[in-house]
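Dumping the structure here so I can ask a few things about it.
Removed: one protein chain of the complex. Kept in place: all other protein chains.
The chains carry the letters A, B and C, assigned in the order they are written, with residues numbered from 1 in each.
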Amino acid sequence: MKKLKVGILAATGSVGQRFVEHLIDHPWFEIGALTGSSRTAGRPYGEGVHWLLDGDVPAEVADMIVQSTKPNLDVDLIFSALPTSEALETEAAFAAAGYPVLTNASPYRMHDQVPLLIPEVNPQHTQLIPHQQEVQGWDGFIVANANCSTTSIVLPLKILQDIFGLQSAVVTTMQAISGAGYPGVSSMDIIDNIVPYIKNEDKKLESEPRKIMGKFSGGLIDFAPVKISAQANRVPVIDGHMGSVSAKLGQKVSVEEVIDCLEHWQGPEILRELPTTPKPALIYRWEPDRPQPKLDRMAGHGLAWTVGKVRECPVLDIRFMCIAHNTLRGAASGSVLNAELLVKQGYIPHPAVKTIKKPVAAD
Amino acid sequence: MKKLKVGILAATGSVGQRFVEHLIDHPWFEIGALTGSSRTAGRPYGEGVHWLLDGDVPAEVADMIVQSTKPNLDVDLIFSALPTSEALETEAAFAAAGYPVLTNASPYRMHDQVPLLIPEVNPQHTQLIPHQQEVQGWDGFIVANANCSTTSIVLPLKILQDIFGLQSAVVTTMQAISGAGYPGVSSMDIIDNIVPYIKNEDKKLESEPRKIMGKFSGGLIDFAPVKISAQANRVPVIDGHMGSVSAKLGQKVSVEEVIDCLEHWQGPEILRELPTTPKPALIYRWEPDRPQPKLDRMAGHGLAWTVGKVRECPVLDIRFMCIAHNTLRGAASGSVLNAELLVKQGYIPHPAVKTIKKPVAAD
Amino acid sequence: MKKLKVGILAATGSVGQRFVEHLIDHPWFEIGALTGSSRTAGRPYGEGVHWLLDGDVPAEVADMIVQSTKPNLDVDLIFSALPTSEALETEAAFAAAGYPVLTNASPYRMHDQVPLLIPEVNPQHTQLIPHQQEVQGWDGFIVANANCSTTSIVLPLKILQDIFGLQSAVVTTMQAISGAGYPGVSSMDIIDNIVPYIKNEDKKLESEPRKIMGKFSGGLIDFAPVKISAQANRVPVIDGHMGSVSAKLGQKVSVEEVIDCLEHWQGPEILRELPTTPKPALIYRWEPDRPQPKLDRMAGHGLAWTVGKVRECPVLDIRFMCIAHNTLRGAASGSVLNAELLVKQGYIPHPAVKTIKKPVAAD
Partner (left out) sequence: MKKLKVGILAATGSVGQRFVEHLIDHPWFEIGALTGSSRTAGRPYGEGVHWLLDGDVPAEVADMIVQSTKPNLDVDLIFSALPTSEALETEAAFAAAGYPVLTNASPYRMHDQVPLLIPEVNPQHTQLIPHQQEVQGWDGFIVANANCSTTSIVLPLKILQDIFGLQSAVVTTMQAISGAGYPGVSSMDIIDNIVPYIKNEDKKLESEPRKIMGKFSGGLIDFAPVKISAQANRVPVIDGHMGSVSAKLGQKVSVEEVIDCLEHWQGPEILRELPTTPKPALIYRWEPDRPQPKLDRMAGHGLAWTVGKVRECPVLDIRFMCIAHNTLRGAASGSVLNAELLVKQGYIPHPAVKTIKKPVAAD
């Protein structure tokens, strides 16, 4: 089967490496270009990269020459792991040049016309794309990933919202060091310690879910009327962001009903057609000491959410613990899944994939 | 100055060692007896103990022979680090035999007639003692420490309650491994991990503060009408329990007012007369990334609370982060401070300490 | 293809779980019985086990009823993860009852008639088996694994011995916590710490390699005349034992020659016929900062050795760093590879595997 060629921007960084890892042997995509900074451009990828993942740089890309990050790549779509400071301008240039851009960076996340996409949660938000192209005058487009901490809590919240209504949530996160990239967090700051501060993270946790859980309507997203209070913490865990959540729902409901909803939740139908979809996407654990980062982060190849400890909350209504893998579900792999959705929906044409024409989901 | 002789029950365990460490060179007390299980009784303390603290077993106690835990010790008061399973019966036996017993164990914490004492929070609860002695027919008495996680959050909550009223609090704790004693938490369970479960801890966090913040009235404690929701987590930190708290107050109040109250809070006057009182007992940190266990747990020689990040809570009213040292403030040193208060109040007679006769505080 | 049925003794422990993990989907073997202590026997495996590995108890064994550890299992061979205290008697009982027993325990390692087997190093030592059966009067037999720390250093030492001669080695190990089983090392002892003591480990490191590198001759193993000095340390690493080695060789040799030998080393030919053989079994890394436990322990699915930093030693001749995965290569997976070798050599009959009749290797 013919594959689409993808370009990975900032491919040598920690998220860039996760893209490389995931896209080796992908059934629909193949790596056509890797870009890097002036330090690495022009050199083989295997030489320029400080490889952080298990084992070696994959042989398939070790000799690929790293290119400059300019919108002249011979590829069909772009995965961007650019740092915030470069993403705004560079990603727009790629979109203007006709590329679909799947970004992990933050600048476009809260942009009116950019879907903040998690296929399990809001696949219908891709309807913003034509509107984005028209307003911006772009041939391509930008679709953003949520922040990795947002991602870890938003699927269970969305399920609660859909079924019981959701008014507010008090959230404390315990976030892994890999979320800060490389070199990221100094070992002097985090061994035997917790740092109750991640720049801008609380703000993202309080705003992004409201967009993701919002309604597409009239070419815009109506933000969900949910109040979130977040206190983000960095903890000495390598991978996996954990959330401790108390939520106020729209109705009285028993713990059993909530667990039942989570356990039997079926995502949007279109998900079943995507090669990377975890099955199931949400795992409910009954043990009193789960979820745990070390045990649950790799569930569904790092793409599934794990939720546990649903109990009554003496202050709000319901509380629970949840986890998702921050650099897989919350970054690179989540972006690849977004691209798969866009292929299936026809926004990224693929000669060998049959698209689903009808509206993807009632909103 | 003549000192009171103290006995430490279960002196070889992790909390027992903290008692030893604290009581070396104490101005009012001196170690008169160390007890242990049948494994260690009869041997010199320095041989029987697996010393967990910095450096060596203090020379002052290394050769002291460990005794059996029986109420025939030649001491004036008792510090108990007994495990839960033995505390109920043994501590009662000591109280019956006339000893004041300062316990870290849980069985008597929620007992009607036993003060659950933190001198900064509820020094007037010691008025339960005569009532306890009368009902139980004991010559001695029992005074309990709060659970170490309760301790870490209860002083800031009490200050809020006193000044603004407190209706409810949603709490997530991140608790140190030393809280589980020794050997306690397996390294296989906690390195690169978080465990969202500590047996009975949520229940203690939700009930103990209500007693501690309650009103002494008519020989009993009227529990404070505060609702607490707690999710306790074990994290790979050696010492220091951290709390992430959102609170609903009795009135609208600004962040500045709350910080002002915390920064300028003065504990009950009697505290100033106690040799171990930290000065100040509560430290407010203005930095956005404090408190942190590694940096703040030893504040006030491990006896002070550190609070930071007071901000508006979008869901309730106010949120903040706080920390206290779990085996010092939350265990051994807290117990010693309790004993100092009891000396000062006259419940434990000390030939060289002038007591304060008048009621310790209006309630 | 028909598979041999295997029984795993002490299947609920940490090594037992690694056996289960490895044997799911094995091409030659299938799990026919799991045994446990009186606490777990009679219950489904999924209930009795405290699962330590990623994800869940595999569905294939979750409902299998744990049996008592008695030599009446309906299986063709035995993998033993028994503790030292039980292994001596129980493993002999199984061998006497006709089972081939592949053991991870220590009691039989230095036994005259028991092969201490690492297929890459001494496949010809299996010739001890007939002698063992004759002397003991057993229908079955016992074959032992080396200690996990021995395993981590012995392959590079054997290659040096074969090509240049080996007189002595000074070894310091840095060993992972998983080597101590579960609960094993207390987190209080090892976070932010190193413990320079593992019971009996130095002795094993100094004696086992001499047997493994010895010559089979006249029905016995002539120990290799190599002197080893070992200082074993426990470090806060989850998996992977690292060795720092300085060696005195039988001849002068350049660093380049040593590296060349390691890089181009081909194991015994018979290895290529075994399904679990890592390819290559030894990886030489040229980077100055490798090997590292986190990056190299999973090489070859946890079965390969990684060696790096070969340099001249100013005191002896040659020094290097090496690593192997302690619970995979050094325990369960190593044992499974041993069983594969025994099948291929015909010591364990398998209807679907063609044996290699001729002597497996010149000694």
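Following the convention adopted for this analysis, a contact is a pair of C-beta atoms (placed from the backbone, for glycine too) under 8 Å apart; a residue touches a chain by one contact, two chains touch by 3 or more.
Quick caveat: nothing in here was measured; it's all calculated off a predicted structure.
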> What are the shown chains that the omitted chain is in contact with?
Replying inline: A, B, C
>> If I consider the whole complex, including the chain that's not displayed, which of C:V114, C:V143 or C:A169 touches that chain?
In response: C:A169
>> Given that one chain is not shown, which residue among A:L52, A:I65, A:V253 or A:I356 touches it?
In response: A:L52
> Out of C:P130, C:P196 or C:P225, which touches the unshown chain?
Replying inline: C:P196
> Please identify, in ascending order, the residues of chain A that touch the omitted chain?
Replying inline: 14, 52, 177-178, 182-192, 236, 238
> For chain C, which residues reach the chain that was dropped from this view?
Replying inline: 168-170, 172, 174, 192-197, 206, 227-229, 231, 233, 235-238, 242, 244, 246, 248, 288-295, 308-309, 313-316, 319, 321
>> Take the complete complex as the reference. Which residues in chain B touch the chain that isn't displayed?
In response: 51, 54-55, 191-192, 294-296, 298-299
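We adopt the following convention: only the chains that are shown with their structure count from here on.
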> Just by CA atoms, which chain is the most central one?
Replying inline: A
> How much rotation, in degrees rounded to the nearest 5, is required to superimpose chain A onto chain C on the basis of Cα coordinates?
Replying inline: 180
>> With centres defined as the mean C-alpha position, give me the chain B-chain C separation in Å.
In response: 49
> Any idea how many Å lie between the Cα centroids of chain A and chain C?
Replying inline: 41
> Whole-Å distance, chain A centre to chain B centre, using C-alpha means?
Replying inline: 43
>> Quick check: what residues of chain B touch more than one other chain, meaning two or more?
In response: 192, 236, 238
